[in-house]
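Have a look at this one.
Complex shown without one protein chain; remaining protein chains in place.
Presenting chain A:
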Amino acid sequence: MGLLSDPNRRRALTKLLTRLNAPICVMCYLAGVAWFMGLAFEPFTLRTYMSENAMGSTMVEERFPAGERALATGREFAAHKKKVGGMPVDWLVKTMQSRGLEVFTQSFTRKLPFPDENKERYMVRGTNVYGILRAPRAPRTEALVLSAPCSEGNNNNQAVGLLLGLAQYFRSQIHWAKDIIFLVNEHDLIGMQAWLEGYHHTNTTGGDWSPLQGRGGSIQAALSLELSSDVITSLDLVLEGLNGQLPNLDLANLFYAFCQKIGVLCTIQGKLQRNDWDTTSGYSHAAQTMMLMVLKQASGRPWGDHGLFLRYHIEAASIRGINSFRQYKTDTTTIGRLLEGMYRKLNNLLERLHQSYFFYLMPSLSRFVSIGYYMPAFGLLAVILLLRALDLWVQLGASPPGTEDGVAGGVQVSNGPSSPGVLSILTPVVISHMTGVALYTLPILSQEMAVQHFPVSETEAVVLTAIAIYTAGLALPHNTHRLLQGEGTEEGWRVLKLVALLYLAVLLGCTALINFSLGFILALSLVPIAAFITPHTPKALSAAIMVLLSPGCTLLYCVFVFQELQETPVSLQDGWMLFLSVISQGILDHALYGSLVYPLLALLIYPCWLLLWNILFWK
């Protein structure tokens, strides 16, 4: 007889499973965490290499000469920006036209669901200006984009100046096989979203923008430039985009290759690469860089203007110039040459970048970990859920003493007093999800009411309503049972827990596939409580642990850890204010750009956690 169909062997297997379940779960958890931390250890990572044959090596001659003129243009731009008090549209149009580009503008308006306190905007109205450099001999089927944001104050003037300088230089070259679009977007991400939606004729987020008059073909790659000083000491590469999507690794490889060739210091996550991987400090440096990338990816927000391109399958990255206290300074001409080299190589592309990895983590700019290497860390955590589910299945299937129904296994929906009814399982599920829906919709809907009754601003109202609903959910189990008749049974909570475990496993699995960092961080906090919560564990201690490991508190810890990793640690009070602003940003990102982190947490993860909370207080 087979291993599983022989009742003796099956009983032996299930006894083994039940006995060893808890130790295996603990080991898997520790192994998962250890595997994840080991990813930053240099011998376990791979060196980056250019996969795309068409781009080849960095053999081009960069001859961009006009760094100083670009800075002068930047200063002119700054002066006009101050005069107009916003985006100097007419000056930009005139300047781009004088450089031989085909210039178009796009105006857009956007009303945010509630005021954004970080950037101090509510009703946003702006104009994007873009000029298209037509390829001299090629058909207009493909395009590359170089963009610089028009920011408040003195930020990013040099970026716009360099953009215009490069436009003038590129115009005199005849070897462009793709159109190059030079874009200056206003109100950073909101303007970029409007431009991209207009370019691709989609409207996913309900913005209002004028249609684009000029187009350049399908965009193959895009770079966003942020430069706020005349000289820089290093260039920082930002890869993380909306919903944790990353551009093709070849774009990062291209940037790194050119930085090496030209001799500019380049960083990722603001951290410079170190060579001493075998020391503890070297390893912790790499681990910190990787953790920063994980946290940024998990937040699901675009960390640069490039983040919105990725949704349209356009590989994009942001290059940020950083001026810190180092002796060796790089001037604008060199940055211009680096960009020229990168664009000449992107010009050689015949198809979109697809040869290298789309899912990776980078402990440093020259080392990466691909999905095949980091996924087992999550897999080990997911296995815990499956093991516990299997254990519960076995317990449910084993004949409880004194039952009338035989050893049939599984849930029998009968009206016997020892088997749970569908209603007693369905009720917590439905109520948890309705609370999730309330958490998702009520904060924005009820902001006016909250402002009338309490002395808070709209943003604070939204955030505090969210936290209030979140905390109100804690009181649910005591109220759910009022709806049910009679007492819950032993089998009842087991079935509910089985459902919750499988639900959580599927949820975390799907999340990890799309955004590994988010899935892994949620798994780290939710898997232990999902595995070990039963109504029989000591109530007070378990309740405290559950609250401490709930999604909301995980977010709070992540905020503190993020600040620590960026070497700007915050006090508790500042951390709390930061936490509130993170929640408001999350809700805004979802409304403005379609970020999925807030709906995921509110509609799916939080109800799952509430189910587990229900199980804890099962009577």
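Definition applied: contacts are C-beta pairs under 8 Å (C-beta built on N, C-alpha and C of every residue); 3 or more make two chains touch, one makes a residue touch a chain; residues count from 1.
Please note the rule applied: contacts and distances are computed from a predicted model.
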Looking at UniProt, which of "glutathione transferase", "GPI-anchor transamidase", "Palmitoyltransferase" or "Septin" names the chain we cannot see? "GPI-anchor transamidase"
For the chain not shown, which residue from A:25, A:89 or A:135 touches it across the whole complex? A:135
Out of A:4, A:123 or A:174, which residue would touch the omitted chain in the full complex? A:174
Touch criterion as defined above, residue of A:60, A:239 or A:439 at the omitted chain: A:60
Tell me which of A:348, A:370, A:395 or A:446 is the one touching the absent chain. A:348
Since one chain has been left out of the picture, which residues of chain A touch it in the full complex? 53-54, 56-57, 59-61, 135-138, 173-177, 344-345, 347-348, 350
